[in-house]
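What follows is a set of notes on a single structure, which appears directly below.
Removed: one protein chain of the complex. Kept in place: all other protein chains.
And now, subunit A:
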Amino acid sequence: MTVRKIEVLSPRLANQIAAGEVVERPASVVKELVENCLDAGATRIDIDIEQGGTKLIRVRDNGRGIGKDDLPLALARHATSKVYSLDELEALTSLGFRGEALASVASVSRLTLTSKPADQDTAWQVNAQGRDMAVDLTPAAHIDGTTVEVRDLFFNTPARRKFLRTEKTEFNHLEEVVKRQALSRFDVGFSLTHNGRTIHAHRPATTMAEQQRRIAQLLSPDFMSNALVIETERAGLKMTGWVGLPTFSRSTADMQYFFVNGRVVRDKVIAHAVKQAYRDVLYHGRQPCFVLYLELDNTGVDVNVHPTKHEVRFRDQRLVHDFLFSQLHRALAEYRPDANTPVAEQISRPQVPQATGIEAGEFAGQQALHMQPAASSYASAPREPLPVAEQVAFYEQVIQPSTATAQASAPLPETQSSDVPPLGFAVAQLHGIYILSQSEQGLIVVDMHAAHERITYERMKQQYDNQSIQAQPLLVPLTLSLSEKEADAAESFSSLLQGFGFEVDRTGPESLTIRQVPVFLHQSNASALVQSVLADFIEHETSDAILAHRNEILSTMACHGSVRANRSLTIPEMNALLRDMERTERSGQCNHGRPTWTQLTMKELDKLFLRGR
């Protein structure tokens, strides 16, 4: 083999190599260009695409523009106006900062950049050619702002071109990029055309309704009518956005958008926190939908992790994780079957009236009145079946304090609409499985077993949470062989493990001995659980695997301890169940994520019978 001499790469080749990292397909070009527009303070961005972006990508903005003197540098590598010093890099406010994008794109396409700052009389155009990427500056006609035109992407790198998919696929990727940017900046207008056809056109959205309309257009109108509004701030972290109800889930994770300081991010920590928040309410194998914006101090997050900036690193990973988890978890838990949830009603269901009787305050007051006695009495009631008459009397006595629910035991009166609770009053039981209830809006159908299962489960969880940790020392300790890394984690997190009731000793570089386990685990495979907990510790510095396992056990117990199908219930029993649902967290889904109730409004019923047409 001949000895090859070391040589400095030509600028174009160096840029082409860099392009390999950043410019993967037309969509990545659009991402870089749109981010530049946003960094330039544009309020309107027009994107024209031809042939899925392989023929032409033109991005025009009305931003600050680039001065004539700066233009040649704009296409040079490692040249940027966004960052000057390391201090600025550590507290980034712009989306881009590497100073590579334009150079990289220019090296694999025919790129022209036209720009006119407002304070300059004429516009100038620049393009780079040849192996040294020599720039060529010419005067041009352009309004205030910048246009970047990328033609024949990958014309000089056939290998890359071969990897491109069909025009349609490439455009779908590209559209996804535009969608994300449109979601990240409501204050900017976007338009996207493909082969001359308008695909998206969004005006700047300032009000909540406009923003929700944009999301409905970009994702799906169903998402907006099934989403909860999140707005919360704590410890320097601010989260806003929309999360889909557990019943509105998808089979793939394609409707998940998370923005950290306006930047689209797909991060393991975030994914884990969200997954954990949805545990227990999401049907097996389904993916939640969300559009969430996290804002935190720029110094608290490092975006210089990956060239495409899809990943970020949080300075205080655990804080972010716990914040996300607790806020989302609470939002999902607090969702109750009353029409007053801050769902984006105005778009999908403008007909929903602001029912007076179920205003949160009034309802909460009723809850406080008899929450305690009711909960404990119901808990013991189903265990020893009383004769029916006694049972009715019992329930009447239980619900006595509340005037609203006392009516429940009367044979369905012509109730004043203001007194009807969210889930209404039971009318009948269908085939021993479903409860039919008349609510203000129409008909509510409740899956009796699923609903009762959730109520029992939540009650058990609460009871167990209130107990102190109980532990069972082992007569024959369990030995566990694992990797040194895991054993190290067990040592450094031993106090956390102890908090759960575990007692773990390190007996060698790669072995642990479990001397004590939490009592509820005494019949489960403790070693497998410890291993998954340690894996969580290594990855996220926190773990809910133990709690999840406990909840699984409770869930099975709850399933067995709940009324089964074909058990006939009396009207007062059904009403009691409905009231229980109204005050139980997460009562919209059973333990396995199946919905517990659904509603047929009068409108929908009328439609079925062609009434009022």
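Criterion: contacts are C-beta pairs under 8 Å (C-beta built on N, C-alpha and C of every residue); 3 or more make two chains touch, one makes a residue touch a chain; residues count from 1.
Just so it is clear, contacts and distances are computed from a predicted model.
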(request) Match the chain absent from this complex view to the correct UniProt protein name in "Beta sliding clamp", "Anaerobic selenocysteine-containing dehydrogenase", "Nitrite reductase (NADH) small subunit" or "Signal peptidase I". (result) "Beta sliding clamp"
(message) Tell me which of A:89, A:478, A:496 or A:535 is the one touching the absent chain.
(response) A:478
(request) Pick out which of A:93, A:299 or A:463 touches the chain that's been left out of the picture. (result) A:463
(message) For a quick check of understanding: of A:520, A:537 or A:597, which residue touches the chain that isn't displayed?
(response) A:520
(message) Tell me which stretches of subunit A touch the chain missing from the display.
(response) 376, 379-380, 460, 463-464, 466-476, 478, 501, 516, 519-520, 522, 525, 527, 553, 557
